[in-house]
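Here the complex is missing one protein chain, while the rest keep their positions.
By letter and in written order, the chains are A, B and C; residue numbering begins at 1 in each of them.
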Amino acid sequence: MHDVNVAPVEEPVSQTLEEVVNDFSVHVATVNGSGSQSSNLILLRALFEMGIPVSGKNLFPSNIAGLPTWYTIRASKYGFTGRKKETDVLVAMNSQTAEEDVESLSPGRAVIYDEPLHLNDLRQDLHFYPVPFDKLVAPVCPAPKLRKLVRNIIYDGVLASLLGIEMEEIRNAILKQFKTKPKAVELNWNAAVAGYDWAQEHLVKKDPFRFERMEGNKGKIIIEGNAAAALGAVFGGVSVITWYPITPSSSLAESAQEYLKRFRIDPETGKATFAVVQAEDELASIGMAIGAGWAGARSMTTTAGPGISLMSEFVGLAHFAEIPVVLIDVQRMGPSTGLPTRTSQGDFLSAATLSHGDTLHPMLIPATPEECFEFTAKAFDVAERIQSPVFVMLDLDLGMNYWTADKFEYPDWEMDRGKVLSEDDIEKLLGNWGRYRDIDGDGITYRTIPGNRHPQAAYFARGTGHDPDANYSEREEDWIRNMARIRKKMLGTRRLLPEPVIDDNPNARFAFVGAGTSNEAIRESRSQLLLEYGIETAYCRVRGWPFSHRTEDFIARHKRVYVVEQNRDAQLRTLLRRQFPVIHDHLRSICYFGGMPLDARTVTEAVVEEERL
Amino acid sequence: MHDVNVAPVEEPVSQTLEEVVNDFSVHVATVNGSGSQSSNLILLRALFEMGIPVSGKNLFPSNIAGLPTWYTIRASKYGFTGRKKETDVLVAMNSQTAEEDVESLSPGRAVIYDEPLHLNDLRQDLHFYPVPFDKLVAPVCPAPKLRKLVRNIIYDGVLASLLGIEMEEIRNAILKQFKTKPKAVELNWNAAVAGYDWAQEHLVKKDPFRFERMEGNKGKIIIEGNAAAALGAVFGGVSVITWYPITPSSSLAESAQEYLKRFRIDPETGKATFAVVQAEDELASIGMAIGAGWAGARSMTTTAGPGISLMSEFVGLAHFAEIPVVLIDVQRMGPSTGLPTRTSQGDFLSAATLSHGDTLHPMLIPATPEECFEFTAKAFDVAERIQSPVFVMLDLDLGMNYWTADKFEYPDWEMDRGKVLSEDDIEKLLGNWGRYRDIDGDGITYRTIPGNRHPQAAYFARGTGHDPDANYSEREEDWIRNMARIRKKMLGTRRLLPEPVIDDNPNARFAFVGAGTSNEAIRESRSQLLLEYGIETAYCRVRGWPFSHRTEDFIARHKRVYVVEQNRDAQLRTLLRRQFPVIHDHLRSICYFGGMPLDARTVTEAVVEEERL
Amino acid sequence: MSATTTAKRKKTGTPNRIGLGLDPYRGLKTTLCAGCGHNSISERIIECFFEMGIDPTQVVKLSGIGCSSKSPAYFLSMSHGFNSVHGRMPAVATGAVLANKQLLALGVSGDGDTASIGLGQFVHMMRRNVPIIYIIEDNGCYGLTKGQFSATASRGSLTKTGISNDLAPIDSCGLAVQMGATFVARSFSGDKKQLQAILKAALSHRGTAVVDVVSPCVTFNDHVGSTKSYKYVRDNKIPLQSIGFVPFFDEIHVEEDFAPGSVREVELHDGSLLRLEKLEEDYDPTDRLKALGRIEAAVEQGQIITGVLYVDTEMPSFTEMLNLDDLPLAQIGPERLRPPQSALNEVMTELA
Partner (left out) sequence: MSATTTAKRKKTGTPNRIGLGLDPYRGLKTTLCAGCGHNSISERIIECFFEMGIDPTQVVKLSGIGCSSKSPAYFLSMSHGFNSVHGRMPAVATGAVLANKQLLALGVSGDGDTASIGLGQFVHMMRRNVPIIYIIEDNGCYGLTKGQFSATASRGSLTKTGISNDLAPIDSCGLAVQMGATFVARSFSGDKKQLQAILKAALSHRGTAVVDVVSPCVTFNDHVGSTKSYKYVRDNKIPLQSIGFVPFFDEIHVEEDFAPGSVREVELHDGSLLRLEKLEEDYDPTDRLKALGRIEAAVEQGQIITGVLYVDTEMPSFTEMLNLDDLPLAQIGPERLRPPQSALNEVMTELA
């Protein structure tokens, strides 16, 4: 059997008492709406400032307040910041899940918990630290309504004491978080100190987990992928953004709007070089983006699975009428409404050939914030170059979680506005222009932008059959010629897309192919395979579809290639097989579709089973 | 190169003067809206009644009146009633296209034309028959407004005289066509006779084409695929049809409504056992059909490509919430609005995995009116059995053109209403029921219908994650278990779908795979290959997706298998390769995407080139 | 204004007309925010269906997507439910009543669900007079996606992130009256007495009964007309703003004796004011033009008019127009669904 569907696998129990420094996970269980996001971010930022490679993942329900939520922080001195499946340090603040959370731990782990929950009775093989949050919160927070919130900052202090997080950095993080609100800074700082002091006095360190300053974050930033993509749009020169709210993509549009307001409004006149429109639904948002792209704007829309489905008809129009538009799909778990707050890579297939009839839409697939920034900016160039919809495929894990990243490089390339004819250009062509005439032989034709004042500039865009001059045509030859040209154009697109990142290895026993956020898990799994099994592997991370020939060559070089992806039906492998049928039998599949950010252990276990290691 | 895209190829010129009996094509060029459809149908029916296997294809523009339109009749004593690419007898009534129509003929062909067009000057190598239609029409049609129409009946008479069509059958056909309108019968009959008499007197037969009574249509009917599918729905027990007008599917819903009115209204009370609703758009029509399916009706909707795209989100809901609904896609040429009146098989890929996330939707693919009838009726059984959307994939050629067919067999099977629990059933289960619990291990669970009076009957249908009891759940295990079960269910579906029709042949040099309306062309092409090249072939016509294992075995047996289909991107082959990667290299591709009904010569030429025959 | 504490779950007392206690009318525990107006509406539905002795097995509860659309899980546990897709519940509900015209369809939607993405379906449902009670839980924002504007947001209001709304709100009731709904009412989630009365009236209506219920979102929306006060109040009452923090509020209720014909100001959680005007007792809701006029006039005065605004009892419902069999379509057996052999023969003969 070549296909493995990965169910969660338990890591082997480790009872070690040796110190574990800068290489463990902290898992905070709270109640949604209790404001724990602030305290978790403060934690994350403090660790970041201590120079420890770190990531934070929010495992939240589709709910506003009341349901259980978790935040999991992964620190790794080796720089593996994918999710760690195992929890090492649990902070149990939520009575609804506390028992289950504790039960799921491996022996030797640490539990900080709210004293009244009495979790220490549950197991003997863990290190328990009860904390009387209610008692601690009252003196530092006079307003009862806010205590629910302030309790959470207290655990930051407790963790600082227990794990060796520098209080100085906690303070800096609080300052950063509440910069404009001195009252809030004070309240939170007092709470953190209360937690810290109390823990120093009352808790005896028993567990092996400890943080220590290192130098891992020189020149780095912390950012969510959505904000990175938003910046990419802003620095990519977007001029029209249309969107409809949907998790997990809303924050992309919202932060783009904020950055645009900041950098793209003339401070003197107050006038904007952009428009951001919240549409009435996804049919309208894609329709507006297409209208704007047709009329010469750099336009984009952002959405998630249900929106992609609704946009299907319109995307076919843009493809066929050859209108540039960028679509960002921040993938969440489908089908249907599915799990709106869980991550997935389940839209590859639908995006690639969205809409009825023969269609192809290029995809750019970033795996890091840097790539979110760069690829989003580039997507506009690709879209305007090929005059077609272009997808940027993020996912919830990448988009909504905080990642450390290198500072983004200012885009040094010139914007490519594609084959656009000015009044003068038309004049020079002496009437020898047709909107859909393939003059250059690359399938890409020249367009004019409405408003062009040349009397011959106008053409008629349509979703119906047309001849090279954009006249309505039902002629068989016109149709075939046009469709063949469009295919040629689309296949040529691969040269414009980011090349795969290949880590080849002559000693590789087998290879991995992955895309997007599977990257962290694959990287770490390769290290696990090497350290634990002595097995070397190769790795090709694809970053664009249609795939590059380099990907084909890579697969051809390796007899067993595991395609790792986060969906049920091996969608990435399906696309690989479709494009490279000849090497189809090299491709195996590791599919995880549980909605959590993929972790390395899951990949390793699956490979170990397949390879019978 | 394995992929061949077929552009129209000219047939070798044949200058024969030998008689050609019952094996040629008649091509009528008229103006849209001139009512020529009636005269063409009369022609078709007369030939049918003469016992000659015959088909008629309407090549019409997306227009109501004024643009050129063609009607092409294929008669074949061998029973090959696919389109013949070559025109043998041209009736040139349309001045806009007459010259081009004449230019495209091979030598030796016959042209009946409207005298003032003076077409006989154009070429020397054709047989021309000028007819003074205006002069002939005036005496038989006093109302000038109607003369445009009546002219067309005159060519029926002329053709009867020239080609040996029996006037008696012309009369019968007129009677059938205008049964309730004696005035119309008289007018038309007089016109036909006028044409016949004039031709008898003035035209000298020079061409070799002739019709002759035979016995080819015993027990046969003439019908469009849409009407056949409509009857299938009626006799399949449909109770709710929702639709939105779109070519080429509208006539399916409209004739279903007519048949339902006739057979499913109580003559005494006037009350109906069905509802047909013209929705405000496709989002609404699929939504209504889903609501009806959920609440226990046998529901269906019918549409074409643009509608399929719009239905995408809703189809994902029905798939995931597991609601039976039948979708009929009468495929037309896409992408986008494309060529609304041209045929295609371009929606296979979009239908098969419509909507975001991991989805699968079974398809039934009829090739004949008999199968339109049977498969549509069966589709309800499949949908209710697997509680999921099921697609019936027609196309414009099948749906809107007239085909000869065997009389339909009354459905002798019992309706399968699937796993539905009554009040009693629930009682017996002693609370041991959950909407999504897989009791039988086939992935198909038991459902209750709203209105069930048992206090435990209710469940909550939703597009979000749920546990086996239909409670909202975001748990990883629940999600994985549910999705794995749904896949199991869907893959099991293939056993419920029509098996492929296989014509195996131990001497086959290579094989064909096809589906739907490619059938006629493939059948005839096999005969051409045998007669003209002495080559034997095998053939497997798939009729359902996911494909049967028999299809896999067939492909495995043949090293070179040409997958013939009517789209650009080899969609059927893509699905075959996806399901059977191991034999992917057996599969080659012949894709025609010009929008005409596929003809045999196009297939043969493509194969001949590929095989270097 | 008077805010009482959250309506407590009543103890199951004496059974109702059809012998059921309150329990089958309840649902799961709500997962909406404390103080959300939607919860009050759920309570009213529970009470009203219980008191009217509706058979819950003959009810279907349908919704789109949103906080409001989640609420059918929190009442009528013995009724089949369908949480469908965003904005397109009207079509699903239409299909359901076609399949079984005996079902009592209860639709619950949000203002985003109805007036933004779902506007087309909403209008066409009304035009068909589909038999359904269609409740809009109207908070002027998208609660579930964190507070963006819906099409009923008042002009000039601000989101939490400081974006202001330049567009005029759609008045769902005005639209409903114009587009052919045959029962149109508006109420406030906190007005127990009136909302109950309206729901009961809607229960006895045969066609589409649109009930627009102003239902404040305590977490995201500075409600109708509150533009000026919002920031001020927020900044002063809550000393810090923290990502993802949802303060706990009690549900708002107005006094039981808020009299017909009077205007009442209700203070919302953020300190903004809502001006409710209750229709006078002798208001004639059968005059379509007057109803329209009255609604528009209220808008101009910055008031929210409540009560039963319009009723037309003459117009047949959609299932009546279709002249359906007495038996629900879903319950008709194969023998009547499949015409006899003779019918097929008849057609075959015609086509031969």
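In this text, contacts are C-beta pairs under 8 Å (C-beta built on N, C-alpha and C of every residue); 3 or more make two chains touch, one makes a residue touch a chain.
The structure presented is a predicted model; accordingly, all values stated were derived computationally and were not measured.
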Residue touching the undisplayed chain, where the options are A:137, A:289, A:421 or A:511: A:289
Residue touching the undisplayed chain, where the options are B:21, B:167, B:184 or B:214: B:184
Full-complex contact with the absent chain, from A:143, A:272 or A:613: A:272
Contacts of chain C with the absent chain, listed as residue ranges: 116-120, 123-124, 127-128, 151, 166-168, 170-171, 174-175, 178-180, 288-289, 292-293, 296-297, 321
Contact footprint on chain A, counting only the chain that is left out: 219-223, 231, 234-240, 242, 259, 262-264, 266, 269-275, 277, 279-281, 283-299, 313-314, 317, 321, 407-408, 410-411, 414-415, 417, 448-455, 457-464, 471-472
Residues of chain B in contact with the chain not shown: 32-38, 41, 62-67, 143, 145-146, 148-149, 178, 181, 183-184, 187-188, 244-247, 250, 254, 257-258, 278, 280-282, 306, 336-337
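Convention: only the chains that are shown with their structure count from here on.
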Longest centre-to-centre distance from chain C, chain (CA-based): B
Averaged-CA centre spacing for the pair chain B and chain A, given as whole angstrom: 44
Chain centre separation (chain A, chain C; CA means) in Å: 36
Of all residues in chain A, the ones touching two or more other chains: 62, 306, 336-337
Where chain C touches two or more other chains, by residue: 85
